[in-house]
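Of the protein chains in this complex, all but one are displayed in their positions.
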Amino acid sequence: MIRAKLVLDRLLILICAVATWQVCSFVFGPQWFSTPWITGGRFIASLLDGEILHHAQFTLAAAAAGFLVGGLPGMLLPFALRRSPALTAMLDPYLIGGYGVPKLAVAPLFILWFGIGLGSKIALVASIVFFLMYFNAAAGVKAVSIQLLDMARIAGASEADMARHIIWPCASPYILAGIRISAPYAIGAAVVGELISSNQGLGYLIQAAAMDFNVTAVFAALIGLTVLVVGINWILDRTERWLLRWRRTEATRVRRFRAAA
Amino acid sequence: MNEAVTARPIKISERGWGGGSRRKVTLGRILFGIGCLAIWQWAHARLGTEWIAGPAEILGRAAELARTGELWVHVWVTFGEALLGFLIGGSAGVLLPFLLRLSPRLTRALDPYLAAAMGVPKLSLAPLLILWFGIGLMSKVVFVGALVFFLLFFNGLAGVQSVDSRLVSMARVAGGREWVITREIVWHTALPFIFAGLKVALPRAISAAVVGEFIAAEAGLGYYINNARSMADTVGIFTGVVLVTALVIVVNGALELVQARSLAWRPVDRDMVV
Partner (left out) sequence: MSHSGRCILEVRNVVKVFPPRPGRTDALLAIQDLSFTVGEGEFLTLVGPSGAGKSTLLNIIAQIDTPSAGEIWFQGRPIATAFGNALRPGWDCQIGYVTQDDNLLPWRNLLDNVLFPLRVQRRLSAESVERAKMLLKATGLEGFERYYPHELSGGMRKRASLIRTLVYDPPVILMDEPFGAVDAQTRSQLQADLLRLWNLGRKTIVFVTHDIAEAVALADRTLVLTRAPAGLAGEHLIEIPRPRDLGNIYTLRGFAELYERIRRQIQ
């Protein structure tokens, strides 16, 4: 009963939104707002002829490669620094400073150095993801319980045992959170790179359509992008919950809307 | 017991005693900074100005821009866009979660749409907004406003939803009206979340303004950088990037000051990064 009411409510909101859109395109003219139906048709058509998929692939490739290039070192660095608090303290202000640099503003430099192809997008994504992953992994390393390490040592664990049985499980919630937080940023950064200068990718698709004053195509590309991000978020959320199923449910009960990183 | 059967010795320093002395750390920091500058200078000398502008050239360009007054125009335009967008989008983003709290039914109904809205990379809206609002100030203000709105809205919502229901019941029992509860309990619970959002949002507002200017503009730091790029003026790109970074640092510092004052009641800075 309550469930049915909720579904009804949601349906109502959807109808209102579509109606508002329709009214807007009626009032301002479809050249500015397109219409829900034309946009939906255009989205499905470009999905079928593979256009959106082709560009989404490029964006995804840039985001994923940047994630590896930047995220992996960012994730491993705190582990490498775990035993040297002095070195950590030394690097700290530089890492915080690097985190503060507005990376999107640096994008033109990356384009200058790596060209307008995949390389500059990977560099841009990597420069953002590196810091996000570093700070999350560092929090994870800090969260490793000294008591559990002591217990394991007393029980005769080797360094490798401790890495596997204590350090990784203690740090993994933070690292997974880092991955989940960084993923939308990675895609967003790839898209910005493509907006500024590219000949492929969803960002390019949006920018090219906007230059053509083709609002329908802009909307269709935006829908594709949103589906991509929401899908990735969903997959990561599921994976995380599955990997962390040992945590008490209260802690895993993911708050629907997280505070920004 | 046989000495040869060795367990794994752990260094005392690993356990946090006798860690490196402060002086050594400071010295290390300074050396590292000098090393970075040296590498930069070396790379500049090696690769040439067209790839990497040197620190001296950048300072020179900045000084020149400041002298002609161009610098202040660009900084002012970018900062103005960011600030206007921040104020408009920010106040809406802060207010809305409090209003939504009054209708749990609406909040629950909106849930999937909000999740989808969270999924849209806001930065990708720039071309559309420029199409709608032109290449001037307006499009950037709307763009920054949308970005800041969503950031603060989701942070505020997380804050409002984390209110301790026992405190609310207590206040109801004590006779508090909805307004009192909002002011005395919800507001204070949400405030750290809002500040966390503000802290992230303000530098991002500047970034967003710059990205908007990259795409189409007539003035501003992003415009200056993009213009330099189209003329293969590497020194110009570097100078612009340095100026944007400086602007962000100044703004961050100001925000830090404000936050330190208004959250004085909190014993420790709770970590907002999940």
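Letters A and B name the chains as they come in the text, with residue numbers starting at 1 for each one.
Assume contacts are C-beta pairs under 8 Å (C-beta built on N, C-alpha and C of every residue); 3 or more make two chains touch, one makes a residue touch a chain.
For clarity, every value in this text was computed on a predicted model and none was experimentally measured.
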Options A:R82, A:H165 or A:R241, residue touching the unrepresented chain: A:H165
Contacting the left-out chain in the complete assembly, out of A:I38, A:L53, A:I116 or A:L148: A:L148
Interface with the undisplayed chain - residues on chain A: 145, 147-148, 150-158, 161, 165-166, 169, 246-248
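Everything that follows uses one rule, which is that only the chains that are shown with their structure count from here on.
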Approximate Å spacing (C-alpha centroids) for the pair chain A, chain B: 16
Residue ranges of chain B touching chain A (in the complex, touch as defined): 7-8, 10-11, 13-16, 19-20, 24-25, 28-29, 32-33, 36, 51, 105-106, 108-116, 118-128, 130-132, 151, 154-155, 157-159, 161-162, 193, 196-197, 200-201, 203-204, 206-208, 210-211, 214-215, 221-222, 225-226, 228-229, 234, 237-238, 240-241, 244-245, 248-249, 252, 271-274
Chain B contact footprint on chain A (complex, rising order): 6, 9-10, 12-14, 17, 32, 83, 85-87, 89-91, 93-94, 100-109, 111-113, 135-136, 139, 146, 153, 156, 158-159, 177, 181, 184, 187-188, 191-192, 195-196, 202-203, 206-207, 209-211, 213, 215, 218, 222, 225-226, 229-230, 233, 255-261
